[in-house]
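As you look at this complex, bear in mind that one protein chain is not there, while each of the others sits in place.
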Amino acid sequence: MLGLNKKDFSLLLFVAFLAIAAPFLLNPFPASSSLSFLNAGYPALMQLFAIFAIVLIGFNILFGLTGYLSFGHAAFIGIGSYTAMWMYKLLNFNVIIAIPMAMLVTGIFALLIGWISLRRTGIYFSILTLAFAEMAYRLSYSVLTPITGGETNLSPDPVNDPMVLKSEGGLTVPHLFGFDLNAKTTWEVGSWSFTFEAGYYLCALILIISFYIAIRIFRSPFGMMLRAIKSNNQRMSYTGLNTKPYMLAAFVISGVYAGLAGGLLVAMDAQAGAERMFWTESGTIVIMAILGGVGTLLGPILGAGAIKYMEKILSSISESQLHTWLGILPDWLEDAMVYILANFFVGHAWHLTLGLVFMLVVIFVPGGLVELGQRIGNRFRRKKPDTAPSGETTPAE
Amino acid sequence: MGILEVKGVNKRFGGLQALGDVNLSVEENTVHAIIGPNGAGKSTLLNCFVGKLIPDSGSVMFDGQSVLGRKPYEINQMGISRVFQTPEIFTDLTVLENVMIPCFAKRDGAFRMHAIEHVGSEAAIREQAEQMLDDVSMLDKRHMDASSLSRGDKRRLEMAMCLVQDPKLLLLDEPTAGMARADTNNTIDLLKEIKDKRDITMAIIEHDMHVVFSMAERITVLAQGTPLVEDTPDNIKGHPKVREAYLGEAQV
Partner (left out) sequence: MEEILQQVINGLDRGSAYALIALGLTLIFGTLGVVNFAHGALFMIGAFVAVLVSDLLGDIRELGSADDFFKLVQVVEDPTQTDFLGRPLSVETSYWVVWFGENFGNWLSDWSVPIAVLISIPIMIFIGWAMERGLIRHFYHRPHADQILVTFGLAIVLGDLIRAMYGANPIQTAMPESLSGPVDLGVFLGYDVGTITYSSWRIVYFFFSMTIIAGVFAFLQFTTFGMVVRAGMADRETVGLLGININKYFTLMFGLAAAVAGVAGVMFAPIQAPSYNLGMEYLVPCFVVVVVGGMGSLPGAVLAGFLLGIVQSFASLPTWKTSLVERLGLDDGNLIANLIIGVDQIAIYLIAIIILLTRPRGLLGRKGVMED
């Protein structure tokens, strides 16, 4: 169906289901329950899940298929954001212009940066991409202030900006042909409360389309060539194939995905700042990819969700909450535990937990969540007498 | 006029003269062996044919066109395929995919942006690759990961990847290096079989005289970067100059 085999199609359906049903799936606890802090079904957070999933799908086309580790991918998110913002400022708030323009401009930058960076391989490539991203970040923070807003983020100014396509009294928030993306409806079911937002569903729709295109790329001859480059670059050129345009195409595609995500960020919240391009952001993208499972179709989406979820939950846990949970312990132990947890692992210090989890994943499950799932699945299956031989090999799931 | 014409090729690495005034002509549809003691410049010469090295002076003409200054992939597109000392294959891919990639390269050229088509819909390419695997009797292994093949099978697969492109010239860089006698004999049989089935020119660099004398129709002996003699195997055997070059190296 849709040019996919059965397995891929069910994967697509699975992702589509996750995306569409997210407001329910991520809100399993009633608002009044003590576990409600584990809920993540808020539009703002779900948007981030979807948007970073898109970044990661694109990043995976580069890193997962070709093995080239870009350490500057966040720069493309930033470029996409700024472009979309300028479309608001110059033309109007319709995202149907802003998002495609964000992709186009990011694509041009990716072409340029990729063309230069891809002259080198291995760590040299990583350093070059890092250097470009650092330059973009530093310039946006300092001398490019007229374009980027510098330290005060760039945001639209309905009074002074030209906005030449904006009709009289037109919307001054991001919209799709006049349909406000912030429009929400809330369902109250018992003590549950589910919020549906137009903006989130736009992200979800784009996520599903992005994922579909990624599957097509993975299964195409082009995707096969990229895997071949990762496997043996030398044989590739002695087979009569010019690896350069293949790599460049992969780089630009993954850059455009990031630009699309940058545009979407601005479509959800009309402001853009340079901190989106900082190299730790690029590092987070790498972490998400590894955590989920590089080179697999589903992994990066899971990785993006897992990290963003961890960020939200861990940073929201407060000291008093810890005290309630650990109340059964003797007082001195409770205080010591709360002190350690609050200062080192949750709240402001959640990055430490992230770093630890990331290290553990790299050390013990280099294949990330997908590999973990497979291992658990295998353990499960082994208990039953299973006759199917595992010799059948399938390329990257 | 041979299919590969090498004229006056020189190559220096720093102070070392790796190749000195090499002249060589490989006739179409022959098996031409290039032999010589260690450090004679055999591999350097081969690298000059495939675009990995550029000679300091001289010319290398293939099929009437110069190969100098062209990239390895361009030279492959002209019709030269290369087999490496240790088999170079795509270890992360399946055997079938390994053979399909050269088919794509042959059909679509050095680059084509076919990112949306499904590999599975390329029936013609698949058939061609399967046919080739059948020819080297590896069809039953087509869904295996290439990394899990035995060494002999990896060599076979690499040959298949080269042959499926139907090259005019096949370059073999010590194809039996490090192989046991039985494997070596299998490789010789495979090469002979290939030679019988199709019109193909082969240039072999080889250490193993058993391989050379059981296959080659012409032999060039290289010593210290310069060709000593070029002749038929029978005349090479017992040639005084060759004895001199190999003194103590191997029994000719």
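Note that the chains take the letters A and B in the order they are written out, and that residue 1 is the start of every chain.
Note that a residue touches a chain if its C-beta (ideal position, glycine included) is under 8 Å from a C-beta of that chain, and two chains touch if they have at least 3 such contacts.
Please read all numbers here as calculations on a predicted model, not as lab measurements.
For the chain that is not shown, the touched chains among those present are A, taking the whole complex. Interface note: of A:K7, A:R119 or A:K184, the residue touching the hidden chain in the full complex is A:R119.
Only one of A:I79, A:M103, A:L130 or A:L181 touches the absent chain when the whole complex is considered: A:L130.
Considering A:L38, A:L144 or A:L326, the position touching the chain not shown turns out to be A:L144 (whole complex). When the missing chain is restored to the complex, the residue among A:A22, A:L45 or A:L69 that touches it is A:L69. Even with one chain removed from view, subunit A keeps its contact list with that chain: residues 67, 69, 116, 119-124, 126-128, 130-132, 134-135, 138-139, 141-144, 146-147, 279-280, 283, 286-287, 290, 343-344, 348-349, 351-352, 354-356, 358-359, 362-363, 366.
The rule we apply is simple: only the chains that are shown with their structure count from here on.
Across the interface of their complex, subunit A is touched by residues 50, 71-73, 76-77, 81-82, 88-94, 97, 100-102, 104-106, 109-122, 143-145, 161, 165 of subunit B.
Interface of subunit A with subunit B (complex): residues 3-5, 213, 216-217, 219-225, 227-228, 230-232, 234-243, 245-246, 249, 253, 392-393, 395.
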